[in-house]
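Every protein chain but one is kept in place in this view of the complex.
Labels run A, B and C following the written order; every chain starts at residue 1.
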Amino acid sequence: MTNRLKSTRSITRKVDRVKNLAFIIAMVLLVTTLLLDIFVIEMIFDLLTYLYIALGLLFVRYGIPLLYASRRLIQYYWQRAIKNKLAVGGLVFILLLILLAFIGPLFTVDPTAVNFDEKNLPPLGFTIEESVYKIETKQFITSRITGTSEHPLGTDDKGRDLLAMIVSGTRVSLQVGLFATGIAIILGTLIGVSAAYLGGKTDNILMRFTDIMMTFPFFLLLVFIVFIFGPNLALIVIVIGLTGWTGTARLIRSESLSLRTREFVMASKALGASDRRIILSHLIPNVISLIIVIATLSIPGVILAEAALSFIGLGDPSVASWGMILKAGQQNLDTTWWVAVAPGIMLFLTVLAFNFLGDGLRDAFDPRSNI
Amino acid sequence: MKKTWLRDYIIKRLLYAIFIAWAVLTVTFVMVRVGPTSPADKYLSNLAAQGQDTSQVMAAIEARYGVDRPIYEQYLNYITNLGRGDWGWSLSTSMSVMELIKAHWIYSFQLIFLSSIFAAIIGILIGIYSAVRQYSKTDYIATFFSFIGISIPNFWLGVMLILLFSVNLGLFKTYYDTSLSLLSLANLKQLILPVITLGTGMLAGYTRYTRSAMLENLRKDFVKTARAKGLPERTVIGKHVFRNAVLPLVTIIMFDLGSIVFGGAYLTEIIFGIPGLGQISFNAIFADDYAVVVAVTVISAFLILMINLITDITYTYLDPRIRYD
Amino acid sequence: MKELKVLAVLLIIAVLVGSSCQVPQEAKGVYISGTSAGDAETLNWILAADSASFGYIGHTLDSLVTYDNEWNVQLRCAARDVEVSGDGLVYTVTIRDDLKWGDESQVTAEDYVYTMKNLMFSDWLNYTYKSDWQEEVNGETVFVTPEVVNKTTFTITRRTVDPEFIYTVRTLTPYPKYIASKYEGDVESFTQAPEFNKLTYTGNLGPYKFVEWIRNDKFVVERNPEYYLGTDTDAPYFEQYIVKIFGTPAIQHAALEAGDISYAGIDPPHVAKFQAMEQINVYTMPTTGYLFLAYNLRDNGWEGLKQKEVRQALSMAISKDLLIEKVLIGFGEPAFSFIPVTSPWYVDKGSAKYGVESLLDKEKAKERLVETGHATQRADGSIEITDKEGKPLKLTLITNSGNDIRENVGYLVKEELLTIGIEVELKFVPWATELRKYLMNKVPGTGQELRYNNGVGAVSEESWDLMVMGVTTLPLSPSGQDVFYATQGGLNFWGYSNSPVDELFQRIRSEEALDEGARKQLYAELSQLVAEEQPVNFLAFQLANAGFQKNVKGIEPGINMGYNYHLWYFE
Partner (left out) sequence: MTEAILRIRNLRTYFFTRRGIVKAVDGIDFDLRKSECLCLVGESGCGKTVTALSILNLVDSPPGRVVSGEIYYDSLNLLKCPPDQIRRIRGKEIAMVFQDAQSALNPVFTIGDQIAEQVKLRPEVNQREAKEQVINLLKEVGMPIPEKMIGYYPHQLSGGMRQRAMIAMSLSGDPQILIADEPTTAVDVTVKGQILDIFSQLKSTRQMSLLFITHELGIVSEIGDRIMVMYGGKIVETATVSELLNNPKHPYTISLIKCLPDITQVMGRLESIPGTVPSLINPPSGCLFHPRCDKAMAVCSKEEPPPFIVAEGRTVFCHLYSRPER
């Protein structure tokens, strides 16, 4: 009987080794293309896409096995989560959004195509007066323009199609939301769990460090760094990620502290499992539920932070994120109101959806709430 | 008996707060000077326009601001001045930093304070209501209403409110009038729109945490005892249950207070023209006004630490089981 | 941001100017002027570098002289206009004898001379505009020499002739010697001097007295009953004058519409709306700010730009009227040189008008590019413009992000050049990055300091070809633009060098130009040469729109609209 046990263990170890190998190769490949990109050929991908691939690889290597390990748990919580109608509504909207971000660009015009003749077109079904000043006569020539079906949501002051900009903005806002939260969650979890598990001096140092990071006024710090190094979307994402993890770290630390004393952790320790093994295979899976909740609740905050940065003029000018469209539209709110209204509504609905989903999940994962 | 360990605990925490504030000060002090921009930049284009040799004059101006000396020397000088209570001179506003902060902190404080109260009262009421009637229709409506606040980008909401109420309906002035005395009713009236803008952002936090804190305590046995004693439902919920739910709530209210101090408040200040610390600190960043940036960061950090301390102390009064000795 | 600064500069000129003869009124009401260009940085004008600071101080401190809308001199602190000696070297200034400081002591010539000698020309204060008062004497830069003649008269003597120096002298404002001497030599205490930061010393030198300044909120001054110009007309007629600072232009417009402020500058998209409002008067006026497309003539720009014919071809392909209509919504007039129409030195006839009527011709532009070897005519007659490796030409256009008007100009230029087959890539960068990475230059490989004009061979850190910029020029002394177009010009960051242009700039600054007729002829020649040479593609001079509440009376719209602002009154 024992050799069957031994053989299964050796198989899983072999599979692990293959998985590790594949992961390392992929990472090496990614880094070489990055180096190539910087020094040799200019701009194969932009920085964000690298981040995209790196996080994707990380997720495949560690994320999926973790989720797979606690799939029964997640399946159970999933049933509880469906009860909350608002959460389901939120989830459906988010899935639509992700679909829109990928499929959308195929069905819409090029968002960067400028055409001054079609400047400030109102949305379909609306007509506005557009007047141009004539210096000779010192009079205005006003002409009425009505919305065309070609630009259902109208155009901005450069004649760019608003619908196309909103669609491309979706991808940007989701990227910002997911990456920044991803970085913050990974950092928060690692620091939280290791602080709780290792305890003693390391716990003290890590928590003091968290204290210092937490007392920095988050938005002031963000504006400061973006102002110094110039507004670049990748930088914004990384800075939000690197400064937004403190809340997560604290929550996960308190959760893992209660887990650490639980019998099953003691048991695996008694069986001689290494600390890393315990953290990875025991503590983190049990904290997964908390992580998912924190993630869905912090994504809206991050999206709004990017929009706020754009509002005060520190958004990345080369990227048509909702925040940037909103800022441009907001200056002429009384004349071309639709340019500000469209991104405003999209921001509102997306943040609302994530909030509902997060709240529904929190209720589902909270054993005390009787669903 | 209680007072002794509480006093020692407070002293320990105060020392700890001073240490953290000092750490924040040092980090900001260095970080501010490491960026590529310098306070003398604004002279750059003017000097060049005069056809003057920019580098020579720039060096002189940087010497005037004292930013040309090595960082540790500037730091020592800064700390010795700080010892004498001199937070330095603000270049971008031509007044002493302390005077600047003394003149403007009240505007930010009143905005944040009133918004927190507004959000706390409404948020807690909604939270209790939707907890008592969990998963009923009203629970969904209440949650939906409170989430609207947090989901609307508050700078967008602010502009909309001004266009609607100040311009079209003419009920409010379009900007904050500093000539009105702070305690006057007129000042309260002109704060209504900014408080709504900032407050709705905090509303969802209070509702959500009140609801979960209430849910947790609604099922406890002492609720049945209270009802068995024939107490009216209002007393059972309002006194017995809420009194226990307040504990986690205090943490959240205080934590929220700390984190949103700058984010939402700054944008609300810009839109409604409230000359609070939010605007001062961000304009200082854009103008490379090191003294103001460091001062504001340190003060806000110390404020957040004090808020945390007050939270922990209120814990001991709220829950007799907690002691920190 | 630049355009709003243009408006602020306009107001300063207006504020420093005034004239008598208005119907006496009884002072009432609070005049609130809205701005969203940000708060001032100091009230100590000798340290100031931003236009808002000069604007605030100007309410409490008049200069010697100012100008009305037709550039006629309006006396202020000066009893008589500045007299220039025959040889153009000695400038005599006589000030009024009834000027008082805060402590009632008389303002004397000694104060003016002291301000120049001990403050403006000092090395411990580094006054940013001190080079206006310097001259080159056999290779050495020296200051002009001011001397006191008597209590109310002083002279300024130059060693070289500069006919336009008079405009600088007229802007002189004094510091009180009895206060400034206390802080002499110590820049820190001078910066923090309470008298200068609270403007307690201004006495009767300005229509208003300082009350309070709440940062990022408002700058409040109140009526100065002892104002030296107010003795007969009892001016000014506003009890209080407030500059209200707004966080965003949107709210500033809302405040004007709601009637909470008396004046606001209106952005082009909103003018039609305000024009239609009966409670608002909108005045459209020319400004001295012009938009232009700069060409990178240094080695890291497209080498084609170094040829005049190529620059002319590009200018022929960009329609200025289309730009004015689509980007400035009509609030602009085509520009062909850096001299504004409102300047007394403006000459219309004779200068080539590229980008308008006959000289707006895309076909000719393409032919011109073929002639200069930058394009090849293919069999089917179409013309393909290629770079030196034969690939289709691609130019990079830079402008500062956050400035809507310049971004739109960039897009329009891209569209126009596409029609003749040139592809343009747009890059929007923050202003600070634009200064450091694209404007400042140095000779590569040398330890040279990055500066705006390091001469021939110097190159900017990032390569670029076209740049949309906006600059203001002084209508009375356009020769100040030599800073951009003269070979040694401090801001000649794009490396333009043309000896006839340099020579003309020199002659305008010499005895020859003392006679105004000769100076006008020289300016005419200069604008014709520049219009022909196309160092940059001068696009358009912008118009500004000022919105006033209907009950503000006494306004005379024009280039120096605010010159009589102390005579304005509420109906």
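Methods note: a contact is a pair of C-beta atoms (placed from the backbone, for glycine too) under 8 Å apart; a residue touches a chain by one contact, two chains touch by 3 or more.
Because the structure is a prediction, the values reported are computed rather than measured.
Asks: Let's see if you follow the contact definition: name the visible chains touching the chain that is missing.
Replies: B
Asks: For the chain not shown, which residue from B:Glu62, B:Asp86, B:Glu216 or B:Asp319 touches it across the whole complex?
Replies: B:Asp319
Asks: For a quick check of understanding: of B:Val34, B:Leu185 or B:Ala228, which residue touches the chain that isn't displayed?
Replies: The single option touching the absent chain is B:Ala228.
Asks: Touch as defined at the start, partner being the missing chain; which of B:Arg64, B:Arg211 or B:His240 qualifies?
Replies: Touching the chain that is not displayed is residue B:His240.
Asks: Please identify, in ascending order, the residues of subunit B that touch the omitted chain?
Replies: Output for subunit B: 219-222, 224-233, 240, 243-244, 318-321.
Just so it is clear, only the chains that are shown with their structure count from here on.
Asks: Measure off the straight-line distance from the CA centroid of subunit B to the CA centroid of subunit C, and report it in whole Å.
Replies: That gives a centre separation of 41 Å.
Asks: Could you put a whole-Å number on the gap between the CA centroids of subunit A and subunit B?
Replies: Measuring from centre to centre gives 25 Å for this pair.
Asks: What are the residues of subunit B that contact at least two other chains?
Replies: Subunit B, residues with two or more chain partners: 36-37, 159, 163, 270.
Asks: What are the residues of subunit A that contact at least two other chains?
Replies: Expected reply: 330, 333-334.
Asks: Flag every residue of subunit C that touches subunit A in the complex, lowest number first.
Replies: 248-250, 253-254, 257, 267-273, 275, 284, 322, 325-327, 329-333, 401-402, 404, 407-408, 411-412, 414-415, 427-430, 433, 543
Asks: In their complex, what parts of subunit B are in touch with subunit A?
Replies: Residue positions touching the partner: 20-21, 23-24, 27, 31-32, 34-37, 134-135, 140, 143-144, 147-148, 150-153, 155-156, 159, 163, 204, 208, 212, 215-216, 219, 258-259, 261-263, 266-267, 270, 281-282, 285-286, 293, 296-297, 300-302, 304-305.
Asks: Show which residues of subunit A lie in contact with subunit C when the two form their complex.
Replies: Contacts found on subunit A: 114-116, 119, 129, 131-135, 138, 140, 142, 157-158, 230-231, 313, 317-318, 328, 330-336.
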